[in-house]
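Excluded from the complex is one protein chain; the other protein chains are retained at their positions.
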Amino acid sequence: MFELLGIPPQALFGQLLLGLINGSFYAILSLGLAIIFGLLNIINFAHGAQYMLGAFVAWMLLNYLGVSYWWALLLAPIIVGITGVILERLLVSRLYHLDHLYGLLLTFGLALIMQGVLRNQYGISGLPYTIPTQLAGGQNLGFMFLPNYRGWVVAASLVVCFATWFVIEKTRLGAYLRAATENPTLVSAFGINVPRMITLTYGFGVALAGFAGVLAAPIYSVNPNMGADLIIVVFAVVVIGGMGSILGSIITGFGLGLIEGLTKVFYPEGSSVVIFVIMAIVLLIKPAGLFGRTA
Amino acid sequence: MRNTGFLLASLAASLMATSALAQDISVKIGVLNDRSGIYADLAGEGSVVAARMAVEDFGAEAKGMKVEIVSADHQNKPDVASTITRQWLDQDGVNAVVDVPTSSAALAVNEIIKGANAAFINSGAGTADLTGVACSPHTVHWTYDTWALANGTGSAMVKQGGDTWFFLTADYAFGHALERDTTAVVEKAGGKVLGHVRHPFPGTDFSSFLLQAQSSGAKVIGLANAGGDTVNAIKQASEFGITQAGQTLAGLLIFANDIHALGLQTAQGLVLTESFYWDMNDSTREWSARFEKIDGDKPSMVQAGVYAGVLHYLKAIEATKTTNADEVVAKMKEMPTDDPLFGKGVIRADGRKIHDMYLFRVKSPEQSKGPWDYYETLETIPAAEAFRPMADGNCPLVK
Partner (left out) sequence: MTAAVETSGIKVRQVSGGMPRLHIAIFIALLAAGAVAPFLLYPVFVMKVMCFALFACAFNLLLGYTGLLSFGHAAFFGIASYVCAHTAKVWGLTPELAILLGTAAAAVLGLLIGALSIRRQGIYFAMVTLAFAQMVFFFSLQAPFTGGEDGIQAVPRGNLFGLISLKSDFTLYWLVLAITLGGLLAIYRIIHSPFGQVLKAIRENEPRAISLGYRVNRYKLATFVLSAALAGLAGSTKAIVFQLASLTDVHWSMSGEVVLMTLIGGMGTVFGPLVGATVIVTMQNYLATFGAWVTIIQGVTFVVCVMLFREGIVGVISKWIKKPL
């Protein structure tokens, strides 16, 4: 049915656009993971659960307090970020001196707890969350019908990703952060509260996941397992981009979204595995990932 | 609410246990289903509630029967299901296993019960193999199967004018079977299948596949997937304006609780087949109201099937005065069924319970008069046509 040459260029363009939209989620999520890994050396397996938490918080804000989507977009990441800060202070911070493995196992456990609690409370079928009226409807682009909301997702994630990259790579604050990961003792000697900075960084990375969750709520079903399978893919994205590379995770996120989009057209069955194939190849050829610095 | 209901029910069960009547037959029924995963709302605790209600309505206590209900979570995994079933049969003296959604788990349980002295009353699983190549003298498949859903939705849709189809198929054996069965039905009814796309399972983003379906120009997009995949596909189809543009979505395995989760705004216009809907007649409404009081939600067809199946099973025990599986299941097949939810029906020699199926269309928010008012009936598929003819199933029992 869909052969390489059988596809009109316009339809292909539509599919690429869709790939870009999925890529936006990969980009925000992998960006958060990369920041946490790069600056804290923690592999945050709870990231998928925190993304799910963002969607749930948005749903709760709307249904219990009547808070609109736009406020939820601001509030939910802050709330999720605060839970992240609490977790970091209580648990994660005690593991920095240990092997990566322990951070991974701890956050994996945390993810299970979050999923289990919400599942007990809200069941598994998922909760409806409607698209805000301002973004309902769509544009007929000629080659495809683009829902306004999807366009907004791409725009919002591009802005957030670029802003984050800018802060970390180009500002003084970002410089402190980067310095603190290289040599915390030296940086604290300059009078900077390193542990607090690290805590806030974790909170920010988690808040990014929460933000992606709110973005996702109206298009994917809000259910306790929404992050469980995604996390594995996002991990692959981070690894392909190079663990801890900020720009790498953004570019790889969008890029893999596109590649996955193309796979969906030419070999739909394989679209769930294509990212892992790429990951295996990249790691075998370029051990530190595409944008990573070799340790 | 759920908990108090549960407590009351167990209190009632324990009261029943203490009442000493002569010539006691004690029966232990195990409700095995998904209590934490994707089918927890479809079956889950609600099925346990339904089974208890059946015991109560049957009046087991007054008839001198001691009925105990146990339950467990099989997590949709065949190996977990098989461990629990073996343990129930070998150690705990369970006489019948009921519900068991998820085809792979149901087939695993079926294999064990085939060679044991126990009955298997399946309500939750879709696979038509249970009464086909895998059929067993101890198994009754109550509520629905994939053949019936494919048949109902496929043929009725063509009759309603939806004669060109495109399939969105979950890429695993179950999805393939749904697509294959529906294709056969559609083509037999004079329709045409324009193409299909296989999406990975489980998937989250279906927009790409939906656009492929849209550009095929088919009148009907058949969703040959289940659970979260179907829900997401429907949600995104509404977002991309696919239904608004005139194509109809046909769900091949979707239930009332999924519609509940989607909301009518998103799900409106979807066409689907079910064997039970709470708002069909006075007796379904009365029963469903009682169920809702305990469970908090309206019953799904799977939960209704558990109720009716357990009720019929207890009647057969009453008639045979034994829990011997060979005799009881034979009696179940011999006696016509009669219950407030599915009405009168029969169980065929291959274990298939026969009743009417219904083609429903999901109402728009304006049409709906209140919570859980979701369906309008498009067509009733008479019992005789609703299920796969026994000869086509290749069940070794009836050869």
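Note that the chains are named A and B in the order they appear, and that numbering of residues resets to 1 at the start of each chain.
Note that a contact is a pair of C-beta atoms (placed from the backbone, for glycine too) under 8 Å apart; a residue touches a chain by one contact, two chains touch by 3 or more.
These numbers come from a predicted model, not from an experiment.
Of A:Q15, A:S30, A:Q50 or A:Q115, which one is in contact with the hidden chain?
A:Q115
Kindly state which of the options A:L16, A:L91, A:L135 or A:I192 is in contact with the chain not pictured.
A:L91
Pick from B:S104, B:T322, B:S368 or B:N394: which residue touches the chain that isn't shown?
Of these options, the touching residue for the absent chain is B:S104.
Touching the hidden chain in the full complex, which residues of chain A are there? Just list them.
Given the touch definition above, chain A has residues 43, 91, 94-95, 98-102, 105-106, 108-117, 119-120, 232, 235-236, 239, 243, 269-270, 272-273, 276-277, 279-280, 283-284, 287-288 touching the missing chain.
With the missing chain put back, which residues of chain B would touch it? List them for me.
On the chain B side, contact with the omitted chain comes from 35-36, 40, 44-45, 71-75, 77-80, 82-84, 86-87, 90-91, 103-104, 107-108, 111, 127, 134, 171-174, 176, 201.
One rule holds for everything that comes next: only the chains that are shown with their structure count from here on.
State, to the nearest whole Å, the distance from the C-alpha centre of chain A to the C-alpha centre of chain B.
Here the centre of chain B sits 37 Å away from the centre of chain A.
What residues on chain A touch chain B, complex-wise?
1-2, 11, 14-15, 18-19, 21-22, 116, 119, 123-128, 130-131, 138, 144-145, 147, 149-150, 219-221, 223, 225-226, 229-230, 261, 264-265, 268-273
Please output the residues of chain B touching chain A within their complex, sorted ascending.
36-42, 171, 195-205, 207-209, 211-212, 215, 228, 231-232, 235-236, 239-241, 245, 257-258, 260-263, 265-266
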